[in-house]
Every structure is written in structure tokens, then in C-alpha cells.
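A single protein chain has been omitted; all remaining protein chains appear in their positions.
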Amino acid sequence: MNDTGIGASVRRKEDFRFLTGQGTYTDDINRPGQTYGYILRSPVAHAKINGIDLAEAKAAPGVVAIFTGDDMQVGSIPCGWGVNNKDGSPMNEPPHPALAQGKVRHVGDQVAIVIAESYAEARAAAELIDVDYEELPAVADLATALDQSTLVHDEAPGNLCYDWEIGEEAQVNAIFESAHHVTSMDIVNNRLVPNAMEPRAAIGEYDSATGEYTLYTTSQNPHVIRLLMGAFVLQIPEHKLRVVAPDVGGGFGSKIFHYAEEAIVTWAAQKVRRPIKWRAERSESFLSDAHGRDHVTKAELALDQDGKFIGLRCYTKANMGAYLSTFSTCVPTYLHATLLAGVYTTPAIYCNVKAVFTNTVPVDAYRGAGRPEATYLLERLVDRAARETGMSQSEIRRKNFIPEDAFPYQTPVALQYDSGNYTATLDRAEELADVAGFQARRSEAASRGKLRGLGYSTYVEACGIAPSAVVGSLGARAGLFESANIRVHPTGSVTVYTGSHSHGQGHETTFAQLVSDSLGIPIENVDISHGDTNKVAFGMGTYGSRSLAVGGEAIMKALDKVITKSKKIAAHVLEADSADIEFKDGKFTVAGTDREMAFGDVALTAYVPHNFPHDELEPGLEEQAFYDPMNFTYPAGCHICEVEIDPDTGVVEVVAMTAMDDVGRVINPMIVEGQIHGGLAQGIGQALMEGARYDDDGQLLTGSYMDYCMPRADDLPDFKVGTTTTLCTHNSLGVKGCGEVGAIGSPPAVINAVVDALWDQGVRDIAMPATPNAVWNALNGAKTAMAAE
Amino acid sequence: MYEFNYHKASSVSDAEQALRNASDGKIVAGGQTLLPTLKQRLASPSDLIDLGGCSELCGISVDGDTVTIGAMTTHAMVANSAEVQSAIPALAGLASNIGDAQVRNLGTIGGSIANNDPAADYPAACLGLGAVIVTDKREIVADDFFTGLFETALDEHEIITAIRFPKPEKACYQKFPNPASRYALVGVMVAKMSSGVRVAVTGAGADGVFRVDAFESALDGSFSASSLDIEMVHLPDLLEDIHGSPGYRENLIRVMGKRAVEACG
């Protein structure tokens, strides 16, 4: 192994600039002549706009211009994925205006932009705008939204976006009728706010000399924004629209989507002929960043007399919020229901999903997107089924795992898993978590008055998103390939242009390791360039743990082309046949001889082609590749959580969190562990702390860090993490993806541990987040119920 | 933030004068609550009068059985003061858990008390220990000082200069933080004074900090945790929010109260 190659914990190339305050985030950029935009947002959840009086605001100091929906007549913000109803008809897809067109549909909906010489002036002027709102009842509650007479969109009767299904309902029902045991649960997957630490920001700029627009934005995928905003909203052709996503301070899904503010500042910059910077304050982020999760599900698992799972059926309502955000529609369907086999051999599965409009912020992908929801309901059901049938948590899982020799394994819900070894992962996790010693630890805790519990979760997810042919057949309106360009410079240094975007994942290091390993050159000689549509040919961006499995593979493919061309050059110089050239450790050798040429010499020769045969060999050394995966990748693992509960206060302390994950080949173990840590923290956050709450009027009650509980250092333990490895069989690196596993696997492990701790007190279930008040209520409710019996 | 005029006062009388001259003046001490309020445009004072230059308001002195803390003394100074740690460890402990390290470096005892946030810690210390709030005009006993949510007995142009704490026989403050904001969801100060036991609760009351008479008389009878297994009669209305129902807060008053008694030894 090269010490900067595959498998090495190379320290990150990007860290120096971040540690010295030299990162360049969108809000750090200032353009000549820049103005500042403030977005006036709706204070009410649902209202008609009968009029907007701008007179006073327009006269306020520093104001350059004010625009409302009347001014901004542009295309609707598109949804990227069409989902069909079970009868085959298309989903209901109401318009999604950048600035409100006569109606507002959630608190935070964009009503106007005020552009001024300073941010303070823009904000002050916005307070002078008089909007005549005619308030309407709000549809704020997911569970009852379908029954409300109030419609979020007149175009969507019953507030239904789609009524979708997978599987044969009648066949699954028949299995349930003959089942030996049925475990049944009502499950809520709580609504979350992603809360990347960098609030969103955007700078729009227009160059009247060239007719070119530039948008600097906090995005995980600048090309996707260029496509969606350019082609659908503003009708700006690609060659006149540059989108730059510079350093981005975390995304977790929330910065995938094309947001209204991006279109507003880009469009308005052309009107005022000056750059416009907009940045969200955190309270604005809560009201305008897409939220995540938010499902209610009725789920049932059927078992035979041997404890084998024979059927699963789920009926899910998924909140879309007020408008369809970019990937919102595929999250509860193709990223959720298709995962319901989990790591088990359940032969028959049915899932119905009703997507619902409400007067709340749009809901879309958040770290894991659909897969945490699937894992949570499945692992809660399995945990309960074990308790009801008298099996241990380990036994019920082992009995139902897809066996190691069954891969490739076709599930009944569309996916074909390529590889995995779930028993091995469980074995290692149980060992690392010291499950054998748990009873002793529980007794010791009891002596201190604490209730100690242990919870399991064994999961599989689908990532490396995604094979274009498959997602295209399922309604995706884009391909999900990735591009890479390798530019070898004359002195042998390399710049890689990748369509993946790094916003914390460390691509500048991991991708450079691929190049260092492949070309045998020092990692210092490799730079990774990303995030600018004028530099990178094309890109679908970073989400769904796809960067290495798709973006990395594109790099590998381009590297293959570089090596192939380099062999031709070496063959020419060494006067051999290129088929006889071998490449190893950065050297091209004529097989069986000592004639060799270093990579750097090949690079120089490529640019000094004094005697190239021009009909056979072009000068230069630069190669482009596009990679479209054959299949999803399937990371899997086992998370085991141990908690202690203080029955007096209901406080749950996570005393141990063990994650054993199979993410395929690991390129940089340090970075992979870091990704898993971060996912675990978000998973524990979902399980115990975080939850977006609306009141009946559609006001967000958790609109700042005063009320939305973010995990802090003292809320979390040190994590015990490890990896097992089965290689992905359909990509050259054998990689599967690691960005989401922590957030997917951990929430049910935590809740299963809480339920385990409380089971003997009579508690049977507890919803996320299991806050101190909620746990205390559950304990008291159970006490009351037991006393009544 | 709305615009305002800024004055850096050099003395209390200078500040008082500036306050009188302003149409709607506001004192800024450490600013750790006021500035977030201004940033959210929830207040729009015409003038901000900064006490940061009034060095006479900063400092801690112990005289016999009394600890006097200047109004501009930061939470960090109280927490780290050897005198306070020795005279009233419960007070130093309370200060060491207010906000976070950065808030403690700027936030002041005078600012906290003048603001009287229903979830702030210091009001429980003042009321629980029976402190005297000293202003540029008079002295106000804590029982008369805290008059409601964000309301105090301070007159319009009155400035807190110091807080005098009598030394308790023993005392302990137990805080149950709001998981999100880290303010007190319930904080209970139990103090055994020469005059009897005082129990003050912050975070829970719909009208701010209050005393729990039932607990005080029970502890006067027997200073042990089990004495608190009684009904809390005459409790004021308790706050209700997404972090704690009134019932949960009532439970926490008892649990934190007992823990405070136990920690008193």
C-alpha cells in the first residue's frame, strides 16, 4: 500500500484552509457593486394575498428595488421525480412559485424580495411592506390532512399528492390471514430540521456585456441547480448560466434542492443590474430549508410458527409540506418502500404510501432519506415481534437474515442486493458492544436506581444513487450518473474535475488518494476541483452516499483512459507495442525488459510531442469519463445502543453506541469513521432530542435552537465503531458508501434500548424523540395503567 | 437590529443621567440576553447605555456573613471566585452552570436579575438565599424585587449596583436544563438560613421565580429529602411548553428539591 493510497488514513488536504479561517463559503464572497436582498416571508400558514402595498418600503433609505410575485412571472420550481398513483395516473403536481402568486401556503413562504444597499436597510424596509392577508384555516397535521375540507392547493383534492403502492396487497393479506403470529404497530417518524451549520446563502449576478448570469450558492450539486433553475424556472440556457457552489458548510440533503431564493436573486440581479446577496438567518433557515422524515405508518409483520417472517404490510402517510421540493416524491416511495425487506428473507411485502400536502415547509431528503424511515419501522417491528414470541433480539434476526450464500439476492420489493454478510456484522457488533456483559451492567445500574436497556438494529440501505435506467423507469426526470475529468499537467501533476461536491466529506483527500494510488504519484501533486459549472463538465452532485461509488468510479474510469493513453505515449517513446507496456508504481515498462519511463516523463512528452505520429497519437493528456452505475450499492450493518434512564426525570443517557458497518472497501478509514460518527449523532438526535413541531395554526414551535434541540458534545458518548467488508460486486473499487449509515441504523437501536429499559415497567412503545418529558410520561402512564389492572 | 444611540457610561450617575436623557433608554450590562433580543427586533430602545466602563460595579467582597457582588460581575468571575466558593458554594456552582463558557465570560449578575427571565438561574439564588438587591437609589429585598415575567420592582431610571447575599448554613442549587436552550426548565435553590429554610424555584412558574412554602415548612420540620414527599399546596401556575408539561415541571420541582437537600448533606 502506498502511504497516500487506498486504505490509508491520509490527513485531509482541505483542513489547513478550514482551520485557519481561509475557507470560502458563499457568505464570505462579496461582489463589486453588491446589493443585499431580504426575503419577506409569510407570517401565516395559509392565506390569500389580497394586496401588497410597497409605497412606504420603496421610499425607505437605501432601497434599490422591491419585487413581488406580480413582477416575477417565471416557471414553476420543478419536482425532479414523477410518481404514479396505484391506478397508473400521474401524481398531483401543483405549481411551486418562487414568489407567492396570490396565496401563501406555509409560514416562511416567499412574498417579496427587498433589495437595498445594506442588509440592515433591506430588512428595515421589508417591515414597511403592508401585505393584506386573508387568513385561511391551516392544514397543519399530517395524520388528519387527508380528511380536511381545507385544501392546500385547489389542484390537489383531498390534499393528496399521490396514492402509490408496491407489492400485491391481496396476496400479502392472504398470508396474514394464515399467519401464526402478527405484530402490529403504529409508527411515527418524527419531522426533523437538517440544520447544516452554515445557513443557506445565494449571490445572483448578471453581466450585461455577455448576457451571462452567475449564481453563487450553498449547494450540494451546482449542475443540478443550473439545470433546474436554468431550464425550468428562468429559461436561461446553460452556456449563459454559471453556478458556483464554493465551500459549503454541511448539507445532509438540505442543500440538494433548488430553492426559490436562488432563482429570485438570479432573476432580480438582471433587473437591477447589480449583484444581490441573500443569506438566511438561522430562524429563516428553520422556515425555508426543506425539513426531513415526517411519516405516520401502520405496520404489521407476519411470522410463522418457527419465527420466520412471512409477510409485511405497511400503510404510510408521508408529509410533502406545502410544495413538492426537488426529490420529495421519491423519498417515501423508491427510497423507503423498496427497503422494507431489510436484511431479512420476508417473501411477501406490500406498502401503500399516500403523499400529503400540508401548510408546512416542504419536506424532502435528509441524511438517509426514506431509508431511516424504513429501517425504523422494520426494526421496531422486529424488536416487538421478538418480545411477543419470546425470542432474543439476536435470535430473531439471525433466523431471518438473508444468508451469506444467497447473494445476489432479489427482494420482493424491486431491489437486488449484490453482496453482504449480515451474520458476520452482527457477530462483530455483539462482541464490540460486549452484549454478553450486559446483564451485569443492568444489575449494577439498577443498584444506582437507573433503568438500563440494550437495543439492536440490523439494517441494509440502498445508496450509490443511482442506475439511470432503473430510476428513469421509476419516474426520475434526470439521470444519476457522474462525470470526471483528469487533467495531467506537463510536469505530471494532476487536477481532477469532479461532478461530486464536497461539503465536509473530504473528497479532496479521498479522491486524491484514488489518483495517487492509481498513477503512483505523491498526493501533493493532485488537486480536486469541484463546485463550479464553468470548470466541471457536468455533475449530478453529492447525496445518497453516491460520491465514491459513482463519482469515484467516474474518476477510476477516467484514470483508466489516462493510463491507456499514457501507454501509447510510452510505447511510442520506448519503441514498443502499447500492448506490451505494463504500468506499475508510476512506471511504464516494456514487458520483460528494463526499458521504462516514469509517469512524469510521459506527461511531459504528451505536451512536448516533437515526433508524435499525428494520425495515431494526439498531443496532451486529459481524459473525461462518465460513469453510470449498474445497480445501487447496499451497505449494511448492526448498531447496538445501551442507555440508562433516570426514572425520576425521564432523562435517557446513551451510555454506549456501537456501530459495525459494512461499507465495502474503505479508501480512508479516518474519514469513514468520521462519517459514521456524524451519522450516529444525527440518529441519536432524531431518537432522543430533535423534532419539528407545528401548532394547529401551522406556526413552527421549534423555530430556533432555543426550542429545536441540537445534539451537543455533552449529550453524546464516545462511539464504538468498526467495519466489516464485503465488496460491492458491480464497481471496480468495491465501495458501497458510508455517509448515511450512521443516521439510518441508529434511531431504532436507540429506541429499542429505551423500550428495553422500560419494558418491565409496563412501557411498550415510545415515540421519537424520547425526550425526558416523554419518557417520564410513558413511565407514569404505564404505572397508572398497571395500578388500574 | 434597529438603530440606537450608544453611550458608554463612566459611572453609575453618568449612566443614570443618560437614561434620563433618553426617550426610551435601555441599560446594557453583559448583553447576553439583550443583544439576542435586539437582533430579533423584539425591542427597539432609542439609546443603549453601556455599564461596561463602570469599574466600581465589578467585584466581589465578603464581609462577615455577607457576600456582596457588584452588578457588573460576570458569571465566570462568580463561578471562579475563591471567596464565593468558600462562603456560598451553591452560588458559585449556580454561576458555573449559567449558559455556556462564552456567555459566562460576558453575562453579569446585575443584567440577569434586572431582566428577570423566568428561566434564568440568578433569580432563584436571590430569592432562595434572601438576597438584598442594592440600587443607586435604595435596597430591595428579593421577596419584593421579582414581580412577574421580565418584571421587577426597579423604577424606570433605577440601576442595580450590587447584590448582597447572606451566608446560609447550607445551600444547594439543582438545575434541570431545558434540553434545547439549556436555560432552566426547573431550577431549585434550597437554603438553610439562620432564619429558616428557603426554597426558590425558577424555570417553572408562569409568573417567574417563586418560593415553595410547603417545602420550606416541611424542611423546617426536618431537613431531609423525604420531607418533600408531600403535596405542594399553593403552587403558582406552572409553565407549559413543548419541553415540559406543568405536571412534569411539578415533578421536577420535587426531584430537584430533594436532590438539593441531599447535596446539602
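Letters are used for the chains, namely A and B, taken in the order the chains are written, and counting of residues starts over at 1 for each.
By definition in this document, a residue touches a chain if its C-beta (ideal position, glycine included) is under 8 Å from a C-beta of that chain, and two chains touch if they have at least 3 such contacts.
Everything that follows uses one rule, which is that contacts and distances are computed from a predicted model.
The complex includes a chain that is not drawn, and of the options "ABC transporter domain-containing protein", "Acylaldehyde oxidase", "Thiamine pyrimidine synthase" or "Carbon-monoxide dehydrogenase small subunit" the UniProt name matching it is "Carbon-monoxide dehydrogenase small subunit". From the options B:Asp65, B:Asp100, B:Glu169 or B:Asp213, the residue with contact to the unseen chain in the full assembly is B:Asp100.
Check B:Ser13, B:Gln40 or B:Ser86 against the missing chain and you find that the one touching it is B:Gln40. In the complete complex, the residue from A:Pro94, A:Gly506 or A:Gly664 that touches the missing chain is A:Gly506.
One of A:His181, A:Arg712 or A:Lys783 touches the chain omitted from the figure, and that residue is A:Arg712. Screening A:Ala125, A:Ile671 or A:Leu733 against the full complex identifies A:Ile671 as the residue touching the chain left out. Of the residues in subunit A, those that touch the hidden partner chain are 11-12, 14-25, 27-28, 120, 195-199, 247-250, 252, 281-283, 503-506, 670-671, 673-674, 677-682, 704-706, 710-714, 716, 718-719, 742.
Where subunit B meets the chain that is not shown, the touching residues are 1-6, 8, 28, 31-32, 35-36, 38-40, 48, 50, 52, 76, 99-103, 105-106, 181-182.
As a working rule, only the chains that are shown with their structure count from here on.
Partner subunit A is touched in their complex by these residues of subunit B: 1-2, 40-41, 176, 179-181, 183, 241-245, 248, 251-252, 255. Within the complex formed with subunit B, the subunit A residues making contact are 120, 124, 127, 283, 648-650, 689, 693, 701-702, 705-710, 715, 771-773, 776-777.
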